[in-house]
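Every protein chain of the complex appears in place save one, which is left out.
Now for chain A:
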Amino acid sequence: MSSLTDRAWRVGPLVSRIVAALAGGYALAALASVAVLVLPISKPQAVITGMLASFPIYAGAVIWVFSVRSATRAWLGLAVVATPLLVAAWSVWRA
């Protein structure tokens, strides 16, 4: 029992990081690809810009998640970047 919880305690943060990298990273990239539509450029150009930018953002997010000291920090960092992107993306979706 205790070894099981012990194991979960150890594996948990790693799993958390992997989820943050795979899902969190993609979510951030997707958000950015929508948020870019608030820029004052034509829609097709903005759409393409968002797609082009999404892969470096995804890769950067994954690197960030595995380079910080804890899983909590990894998630926090993603959330900090996601917040303004979410606001921008929200205004696009609402429009």
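By definition in this document, contacts are C-beta pairs under 8 Å (C-beta built on N, C-alpha and C of every residue); 3 or more make two chains touch, one makes a residue touch a chain; residues count from 1.
Heads up, the rule we're going with is that contacts and distances are computed from a predicted model.
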- Message: According to UniProt, what is the chain that's been left out of this complex called? Choose from "Sorbitol/mannitol transport system permease protein", "Allophanate hydrolase", "PepSY domain-containing protein" or "Acyl-CoA dehydrogenase-like protein".
- Response: "PepSY domain-containing protein"
- Query: Touching the missing chain, which residues of chain A?
  - Reply: 10, 13-14, 17, 29-30, 33-34, 36-37, 41-52, 54-56, 58-59, 62-63, 66-67, 69-72, 89, 92-93
